[in-house]
Every structure is written in structure tokens, then in C-alpha cells.
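Note that this is a trimmed complex: some chains were dropped, and none of the rest were shifted.
Here the chain labels run A and B in written order, and each chain numbers its own residues starting at 1.
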Amino acid sequence: MTYEFGRNPQLNRNGELHHLLSIEGLPRAIIERILATADGFINVAEREVKNVPLLRGRSVFNLFFENSTRTRTTFEIAARRLSADVFNLDIMRSSTAKGESLLDTINNLTAMQADMFVVRHATGGAPHLIASHVAPHVHVINAGDGRHAHPTQGLLDMYTIRHYKRDFANLRVAIVGDILHSRVARSDIHALTTLGVPEVRAVGPLTLLPDGLEQLGVRVFTRLDDGIRDADVIIMLRLQNERMRGALLPSAQEYFRNYGLTPERLQLARPDAIVMHPGPMNRGVEIDSRVADGTQSVILPQVTFGVAVRMAVLSIAASSQRMQ
Amino acid sequence: MTYEFGRNPQLNRNGELHHLLSIEGLPRAIIERILATADGFINVAEREVKNVPLLRGRSVFNLFFENSTRTRTTFEIAARRLSADVFNLDIMRSSTAKGESLLDTINNLTAMQADMFVVRHATGGAPHLIASHVAPHVHVINAGDGRHAHPTQGLLDMYTIRHYKRDFANLRVAIVGDILHSRVARSDIHALTTLGVPEVRAVGPLTLLPDGLEQLGVRVFTRLDDGIRDADVIIMLRLQNERMRGALLPSAQEYFRNYGLTPERLQLARPDAIVMHPGPMNRGVEIDSRVADGTQSVILPQVTFGVAVRMAVLSIAASSQRMQ
């Protein structure tokens, strides 16, 4: 898939967020506005009545061309807490299965007066393609596309770091695992560098490290002990099951021996370091249960923050002027 | 399946629409009332807040015994914009799979205080059977049954024609393709003749034309060029994939050569002719992309009108007196 855009296909002429496609190219001010807006929604979620009427009467369509119950559910929760009408399309069984093209599907849903599409797709660039195609009043939110980007995960990770560390200016952040295949890593790296984190590290076996990390301002480590030493934040990535056998990795056991985060290894990081994971975890593969459930783990708060951050993204995008 | 009814099982004693099962036998005044009511809902859909409270607190059950994400979604949108509580039953995995009969399933849902069933079923007559069986206050809407009828598609097609042509009195309407297996064609033919269209044409290969069209007042053509000459409206039908091989048709390529609507052929119709299609389209099989995306295509407006027409059907049926 190829696509071509002018600068910032995510922003309207006034520089406001219209689509959320990628953290790459997103101005720091917009990221900070999303995080600030999410603060307000954290409080909403703690009330007994969790709904606010910001998107009342708007139609949000969840288009998950790849299965992800967890991400789909958090987007659905976010949209419904904003009082939107949410429609979950069983896209696997739908017209695309009858040979209809992606753009015909999008055109049809737009004709049903969709206001917003939340898109997950196995092909990188699919949300961009959709965004370049929809009517000017329609918003597209990328919920993960191929190996390309997972911007709301990146934003919730920044929210989590800001929550525990207050400031991005003096941090060492280590991202550990299968960087090569990870859209989460890519979105985190763009977010961290945009927010001015001075030291971003990528840690993993050579076979799972992509080229070009240094050009993004990332320090590369192939030994876990080196990579997490004195880190303030450790982001563990999920090791996809399909990587555990075959050419790229010898076995899950050996991976754990070399890259699994244990309590002993965690002591190499700063004493107040936090441990993050986008979930779902492979306990005993990339992370030891004693770390996952330990006092430095902020993995469950990430989930809570994720709902608030997605509410922020949906409500900010929905309030933008028409794209021109 | 056999069933026996008195006249007009769709109407209550006052002649009001209680169920929508088929356009056959539906009085012209009721069709016109549905179209006029849909006019009002078109405006609702263009508002930012798209909901009206007409069905607040009513329970609408989508019973799709055949997969159709698109039709199910438009009914769900229509019902939710009317503020109904909509329940999508995963009927494929449900009790019917455990050997429960259709009528036991319906009885159970009725006992849960269903107000309305939207039914799609592979067997023609299934919605009639259900309608003959439910409690007097319950409404049944046929969302497509076997080869029999697809009345809301017929109504939205009439809405589309009226929108672009204003008047049914002087039109030539050509329906092109697999008439034999098409519930859309059947519903369109009944609607067009009821509304007084003077010339309704059926165009397709002999193997895909049913007997008895002439008795319905339809002119039959086996050559596309003859069938669309001077037409005001061309309704292209979807060619089901399973027809493209085997006894009825030689191949998709040959079908396109003989019956595919190309820009060149479209010039045989009137210059202001509109092109319709119920979707999903097989581009390059029954329709050329240049026609599908061309200036005479009204295929996407059909989708928009479909939501408004379904809102009209649901709200009119729901307001009828109890069946007696």
C-alpha cells in the first residue's frame, strides 16, 4: 500500500487534531492538550455516573479488521462514556468478506452518517488511506495498523509516565523486546522524543531490532542488563507467540533467560523505576510474575488511563472544525 | 414451508401498517406515507444530534438467521436513532443451534417483552410465519427472506427514485441482472407497479429470468442494450458469487461482457438516467467502476435514504393499534 500526503494529514487548517493516525508528526502542544484533557476524564471515571454528554447523538463505528477485544472494548467504553452511539461492526463476517473493497465499505458507512471511525487493520497505512478518503466532517482514529503505529497506546503510555514522573525532561526510558514488529514501540519512541525525553533506549536481540533507530535519537542495547541500568521507566513489549519459534528466536525459555524482566534484574534500574506493559502479558516469557504484580508495576493503571486518554482523543477530534 | 393467511396480514383492522412483510399487497397510500415520513428523518440524520425519542424504552430484536452486516447495521442505526433499545441476537450460536424450533425462540423472546422483531431468514415466508404467531402487540419487519421479499430495500429504492425523478407517472425503470434469485427485484417490481410506473423492465439472461414476469406487468429483455434504451432509472442487481460458476452462467467475465453496465452502454439510457444498486457491488462483474463512481450513480444516496426509510417503517409500525 502506498499513500502520499501533504504535511500533517491529521490536522485541519487551524492546526487542530482532526484525525489521529500516528504520533509521528504530531505537535507537542497537541499531545500535551490530549494529556491535560484526559486528566478531567479520570475524575469522571471515578464517579458513580460515568457518562458525560460530549458526543451525544454522534455515531462512532468500531472497524476492527484485526481481532482485539481489549482495545475495542476500551474504545467502546470511552465512546459510550462520552454518550456516543457506538456500532461494533463484525467486519470479519461483513461485506468485505463478500469481496467489497475497503473504500466501498467506508463509503457505505459514511453514507449511514458515521461521524467517526476507530480503525484497526493488519496493514500499515490503512487508517491513513481511509482518512484521505472520507467526507470532511468524518474523523478517523487509528487503533493500531500493522507494524506502523498505535498512537492511543503511545499517548496512554505518556500519560502514565507523566502521572508517575511528573516531568519528561530528565528521564531515561527503556523499551524492551520485539521492537522490530511493535507498533507500540514506534509510537512510544515518537511520543517520547517529541516530549523531550533526553534518553530513549531500545533493548532487544539483534534480530528484533529494526534499522534506523539511531536516526530517531534512540540508543540501542542488545543486553538487557545494560539497557535497563539506571532507567526511570521500563516499557516491556509483548512477545508475539508466532515469534517464539522459527528463525528469529530460539525459544520462549531462552528469550526469558536473556530478556525476561525479573526482580533481580529490575534492581539495575533506578529504585523508583516504573514497569509498564501494553498487555496482554506473557508471564514467564517477557516478564516475571513477581515483577508484573510487584510494587513497581503500573500495568493496570495504564489500562485505567487508557480509557481517559481515548475519551480525550475522541472528544478533541470531534470538536475540530471540518477538514479543508 | 406453507402458511395461510387472510388478506393483508400486514395491516390491522383499521388498515394501518402493523407488520412489514412484503410490498406485495401493500396499499399505495401506506407506501406513500412511509416515503413522506422518511422525509422528516433525512433532516434528523443531518443534525449533529441524530436521535429522536419516538421508540424510547421499546425493545427491538435483530434476528438475522442469515449474515448481513450491512442491513443489520442500518436497522440498528435506524432503531437507535429512534432511541429504541436494540438487541442483536447472535442467532447462529443460539438456542436454535441447540435444536430449539424457530417458534420456541420467538416465544421466548416475546416473553422477554420484545416489542419488535427485525427478521432476516434464508427461507421465504419465515417472517410471515413469525408474524402469524406473535402476541398482538408485537411487530415483525422483514429484512429479507429467501428469494421472496426485501421490502425495506424496495421502499428505499422508491424513495431514491422519487427523490431524483419527483414523479412515478412517466418513468421507464429497468431492473438488470439475476432477477430469478433476487428478493430485491421482486420487491421493486411490486413497489413500482403499485406506485403507477408505466413501464417496468426486467433485463437478464434467460436462465436468470423467472416465469410470470409478464403477468406482473413487466416487460422482459434478454439483451442489455434493448433493456436500458431510453430508461430513466436503471437498477443493477448484485450477481451472487455462487451463480458465477456452474450451470446458470458461463463466467463472470462473460457476464460482464453481456450484462455489465459500462459508460458506453449507459449512453443508451436517457441522459438524466440514474443508476442504482442495492450493494455490495461486484465491480467489474455487473457494474463498471466508472459507472459506479460516475455522476449518474445514486448508489451511496440509496444507503443514506435507507436509514431514513427504515426509521419511518419502524416508527409507523410501532404506532399502530394492536393487531386483532
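Here, a contact is a pair of C-beta atoms (placed from the backbone, for glycine too) under 8 Å apart; a residue touches a chain by one contact, two chains touch by 3 or more.
The structure presented is a predicted model; accordingly, all values stated were derived computationally and were not measured.
Trainee: Taking the 2 displayed chains as part of a homomeric complex, how many copies does that complex include in this file?
Mentor: 3
One rule holds in what follows: only the chains that are shown with their structure count from here on.
Trainee: Of all residues in chain A, which touch chain B in the complex?
Mentor: 56-59, 85, 87, 89-91, 93-95, 98-101, 104, 107-113
Trainee: Which residues of chain B touch chain A in their complex?
Mentor: Checking each residue of chain B against chain A gives 45-51, 67, 69-70, 73-74, 76-77, 80-81, 241, 279-283, 300-304, 306-307.
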